[in-house]
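Sharing a structure with you now.
Every protein chain but one is kept in place in this view of the complex.
Letters A, B and C name the chains as they come in the text, with residue numbers starting at 1 for each one.
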Amino acid sequence: MIQVKVKCFSQVKYALGTHELALELEIGTTTAELDKLIREKADGKLDGVSLRVAVNQKYVPEETVLDDGDEVAFIPPVQGG
Amino acid sequence: MIQVKVKCFSQVKYALGTHELALELEIGTTTAELDKLIREKADGKLDGVSLRVAVNQKYVPEETVLDDGDEVAFIPPVQGG
Amino acid sequence: MVKVEIVNGSIDFFPPDDNRRQDGAELVFNGRVRATEHGENIIALEYEQYDGMAETELTQLANETCKKFPIHDLFCNHRIGKVSVGETSLHVVIWSKHRKEGLEAMIWFISELKKRVPIWKWAILEDGTRIPSECKH
Partner (left out) sequence: MVKVEIVNGSIDFFPPDDNRRQDGAELVFNGRVRATEHGENIIALEYEQYDGMAETELTQLANETCKKFPIHDLFCNHRIGKVSVGETSLHVVIWSKHRKEGLEAMIWFISELKKRVPIWKWAILEDGTRIPSECKH
């Protein structure tokens, strides 16, 4: 198993009610699988929200295999400016 | 005859060596004719310089008949900014 | 040269500078908080950032902008936390030889910032409610 930290911002934070999750996942879990899991936890509140993935503070392709200790964020549309 | 004042700026001033000319012209003289006269006075120094015409501080079409007392300017390419 | 900062609290504007010899164009953009957000009256926005990643992305974007356009300097401050209506949340200064490249760089920089820098807005409504502002550009 691997441990990952999921950082939650904006709509994700609002939907999950927390700014951070600590999760234990099977070895080989991908960001796409974790995305699915997060959306399930949000109970429909993230339906239709596009989420980009960052691992260790860098945008990564959708299907990235996670490592133990990774910091993952599902980034809803950004709104700076 | 009519009296007109010709204001000279930038290249026109430089070419004619004066910032203002007082001219006596025949009734019915147009800005196009005056343009030709000014270019002759400049002795070639305004060849190739495009000049727009303003009468009484407003841009006018090339062929405008002048009136007594008009203030005329042949405006070389402007350079504000 | 690039200067980028994400600040919690009010922004110090980058000062004018009369001592440059080859910069014919100084362009300043201040993005300010409007009193209406998606049709609702607000009293402020609260900007949230992904700590660390936001500044890294913003710095990288500023450097990319300086490579893509022939500009001399790009300075950018982005505010985080509560920003009241009327105040500046984003301050960008671009110095360039001519205005054309400065304007093009400004347009591209802000548009990319709004696509990739992980910063979000929460709307603070008149009754004090705090909700994520939907994304609409």
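One rule holds for everything that comes next: a contact is a pair of C-beta atoms (placed from the backbone, for glycine too) under 8 Å apart; a residue touches a chain by one contact, two chains touch by 3 or more.
In this text the structure is predicted, and so the values were computed from the model without any measurement.
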item	value
Among the chains presented, those that the missing one touches	B, C
Absent-chain interface as seen on subunit B, which is shown	7, 9-11, 13-14, 54, 57-59, 73, 75-81
Interface residues of subunit C (partner: the chain not displayed)	13, 16-36, 84-88, 97, 99, 103, 106-107, 110
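The working rule: only the chains that are shown with their structure count from here on.
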item	value
Euclidean distance of C-alpha centroids - subunit A vs subunit C, Å	26
